[in-house]
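Read through the structure below, which is laid out as structure tokens, and then see the notes.
Every protein chain of the complex appears in place save one, which is left out.
On to subunit A.
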Amino acid sequence: MTAAGIRFESVSHGFDAHPVLQGIDLNLTERRIGIVGANGSGKSTLARMINGLVTPDSGTVTVNGLDVRRQAKLVRREVGFIFTNPDNQIVMPTVQEDVAFTLRRRGLPADEIARRTAEALDRFGLTALAERPAHRLSGGQKQLLALAAVLVAGPSIVVADEPTTLLDARNTRLITGLLVSLTQQVIVVTHDLDVLDGFDRVIVIDEGRVVADDVPAVALATYLSLLS
């Protein structure tokens, strides 16, 4: 294992000869990093590369020294990923079972699974909903469950791809507050600029390239000028 943090080195990627990301060089070490950009700009592809869900056509992406192409399994233990639609992320029928699912797959002892699941449910205010069918939860509760199911596995990095897009204002505040309060490194892809309040760094992607990479005030000014 070498350097801590996430490194993109000369990364390019495309779908059907259409370039999505071009010549990306980034070193992500800050605790709170936001990624913004228009639809189709490549920001979600960039985020997926951190978990190895998408691998670069050229260049390398490493997470805490692990190559996402060759060591995807180890990378996924380091990186928890939150999707826009939590319905796609929930595997088990009840809240408690879904949180315990990842731990069960890792072959942990039953008592440790029970303890860690109970802690995660308590932390995210889901204890009262533990036995409830996951598909009957509200959108906000589902996203809370997705977050709990990811964090129970103890990742050192959390990547969230537009985690608040399907939520109302109250749940957006709730999820944003939780993401900001995490001890892990957090990388959030978003269109909602309020989510990035208090972040350390914001990267603006446009047509597959990094066009701004700075503290939020400066980077977001560039982003807003692009929009106008």
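Everything that follows uses one rule, which is that a contact is a pair of C-beta atoms (placed from the backbone, for glycine too) under 8 Å apart; a residue touches a chain by one contact, two chains touch by 3 or more; residues count from 1.
Heads up, the rule we're going with is that contacts and distances are computed from a predicted model.
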By UniProt, of "Cobalt ABC transporter", "SGNH/GDSL hydrolase family protein", "Carbamoyl phosphate synthase large chain" or "Carbon monoxide dehydrogenase", the chain left out is "Cobalt ABC transporter"
Per the whole complex, from A:88, A:181 or A:228 the residue touching the absent chain is A:88
Contacts from subunit A to the absent chain lie at residues 51-53, 72-73, 76-77, 80-81, 83, 85, 87-94, 97, 100-102, 104-106, 131, 133-136, 149-150, 153
